[in-house]
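Data block below; observations after.
What you see is part of a larger complex, with each chain still in position.
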Amino acid sequence: MAPKDKPLTGKIDASRIKMMEVPRPEQGLIEGFKALGDASCVVSDVLDELGITGVLGASLYRPTIAGRCIVGPALTVRNIVQREHPYETARNKVNKMAEFEAHNLALPGDVIVIDGVVGISNMGGISAQTGKRQGEAGAIISGAIRDVAHSRSVDYPVWATEITPVTGKWRIQTVEINGDIDMSGVRVSPGDIVIADDTGVCFVPISRAAEVLRAATRKAQLEQEKCKVIDTGIPVYEVTRFQTDTAHKQ
Amino acid sequence: MAPKDKPLTGKIDASRIKMMEVPRPEQGLIEGFKALGDASCVVSDVLDELGITGVLGASLYRPTIAGRCIVGPALTVRNIVQREHPYETARNKVNKMAEFEAHNLALPGDVIVIDGVVGISNMGGISAQTGKRQGEAGAIISGAIRDVAHSRSVDYPVWATEITPVTGKWRIQTVEINGDIDMSGVRVSPGDIVIADDTGVCFVPISRAAEVLRAATRKAQLEQEKCKVIDTGIPVYEVTRFQTDTAHKQ
Amino acid sequence: MAPKDKPLTGKIDASRIKMMEVPRPEQGLIEGFKALGDASCVVSDVLDELGITGVLGASLYRPTIAGRCIVGPALTVRNIVQREHPYETARNKVNKMAEFEAHNLALPGDVIVIDGVVGISNMGGISAQTGKRQGEAGAIISGAIRDVAHSRSVDYPVWATEITPVTGKWRIQTVEINGDIDMSGVRVSPGDIVIADDTGVCFVPISRAAEVLRAATRKAQLEQEKCKVIDTGIPVYEVTRFQTDTAHKQ
């Protein structure tokens, strides 16, 4: 069932959902990025050359599962705080989070990207389990998450800035889905290609993704060749001469 | 000319302006808060009792002009980063800031409240001068400002988290005016009453502003009485006995 | 041998030990919390509903051993800096740390909770090994620890804010055992039930622990049921309808 035909959860007003389905990447694009392996660095280099901002480091956005690399289109969520006191809202069960609507709309392979609230969980274990079941690749979250043992157990990787047991249920409102968001100084639009690994996260504008992939693939090949050259044992002063002419990991 | 009749600046798409005019406070409300003097602390106490979050400290939101206290309804602005490299946008003059639309819509006494971008100026000197001319009370900004000597010279007070010469012109886009915003963990809606002084900033929901004013006025009177009592020279162990029964500054 | 009958180590003046033995949890309480699995989130939710502060996130208090969940009564320690220069105290061997007195007093299952000093180790490897031998469940420390390879090797889990080789021996004095302490904004009293896992740490007041356990157990059951429901494959818009009526992980 396509997102446009899906019933909504009702957790967020329909007018706040800016797109029912994020732009789909063209055939082969996701596979192309995946074929690069841990691609955040080589993609970051291409973004540099094209004058596009779009990179977040893994010491800020920490992966919950080491050694994972995910690639997929961004489905964006924006959370802000509620006004009422959490003690009041907790007793009255005023739950305004709606990242489940994001899971509802997600197509297999999507990456949930949440411009969330600091110090408060923007995604919990059942939410992660639901995302996994929907076939999502994982999530990138500015703010805290919780139930990390749960999300690890279902193999749903998350890159988040914080971890805390404090729930967002009574503290957060999801105010927009699939709008443009600001992730720690990087602008992300729905459908942007997300590449995340142990070194960090890149967001590639969908309009330039094919161009980025081509350049990144060339760079990755040159780097592999250089790795082989190094394994041959040539002296470093020869390696660097070689480097002057080509792209390289640094 | 009422905001709804004003031509727009065209700096931001009309669909992104959620209200042309913020809710006006009832007669006497602004004057009532102003009569309290530096009211952020007494208002903060009332918000505590009502279970409403809404307070930011002056060591985070630093006033550009010491000794000033402002009161007025919030006109909200939300800024996020642009995607393109500032070097590129600077040469191509891609200016997407639209806080001038806020000045355009502002009525005398309004307070501009900007959920802005860190490390980058969200308001400069000509903008402050324009706000002053429009009769605004001042501005509260999450993020940097610039031209502080200019805004001081026209007597337009700003509470901001940072100061930097780096322009937002080529780095920022204003994406919403008069929507709900998140100021460092406090939700602010257009029309909320802003009270700002040397100690910090309070945001009072318009729906509860009259109730807050009444309680704050009572508290302020009790505090003045206590100050007089202290001036009489009674021993501290008597002062605190007095305190047990009444609200007090602490 | 009960703590009250134990000889003291003499590392701290007896007048500074506020209780020789922390209040013991009633029968079944610890087991009840343990049966919940990784319980920090569900316990945090119950604390929200009861209006009790008591939660610290795992991105601030980082566990030294992933995947561990501990439950037990808090035995509290308060450390402050010494006045003399560490260079002087190191040469004169002025050692005023007394967390070994805490190990001395600890009963099996206790959790050592230290309001410690930043940038300096408040617990080392031999101390951890001793705690393990005493049957302690682990430790929660505001400040640094050291010898993490050692404490891991003896399987003694610690949640601490920092790691550094710099010893506290010549820099720290333990000034109180089993008093009330302030852990990053959460007050902890001796005997409070500590629950710590990969997501964070909760401190439950002993007087309300049974009440918290009952509510947490109900919540955990509802969550497990919801997890099963999700595994059945029902659409998300059905899941969230279900959620509206019940507690859930978020």
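A, B and C label the chains in the order they appear, each numbered from 1.
By our rule, a contact is a pair of C-beta atoms (placed from the backbone, for glycine too) under 8 Å apart; a residue touches a chain by one contact, two chains touch by 3 or more.
This is a predicted model, so every value here is computed, not measured.
Identical protein chains form the entire complex, numbering 6 copies in the structure file, with 3 of these shown.
In this text, only the chains that are shown with their structure count from here on.
Common neighbours of subunit B and subunit C under the contact definition above: A.
Ranked by C-beta contact pairs, the top interface belongs to chains A-C.
Of all residue numbers seen at the subunit A-subunit C contact, under half occur in both copies; the interface is built from largely non-matching residues.
With centres taken as mean Cα positions, subunit C sits 41 Å from subunit B.
Per-chain CA centroids place subunit A at a distance of 33 Å from subunit C.
Residues of subunit A found to touch two or more other chains are 87, 119. Interface residues of subunit B, counted against subunit A in their complex, comprise 51-54, 80-85, 87-88, 117-119, 173, 175, 179-182, 185-187, 189, 205.
Note for the complex: subunit A touches subunit C at residues 6-11, 62, 86-87, 90-91, 95, 97, 100-101, 103-104, 119, 121, 123-127, 129-130, 133-134, 144, 146-150, 152, 161-170. On the subunit C side of its complex with subunit A, the touching residues are 38, 40-41, 43-45, 48-49, 51, 55-59, 67, 69, 197-200, 202, 223, 226-227, 230-231, 233, 235-237, 239-241, 243-244, 248-250.
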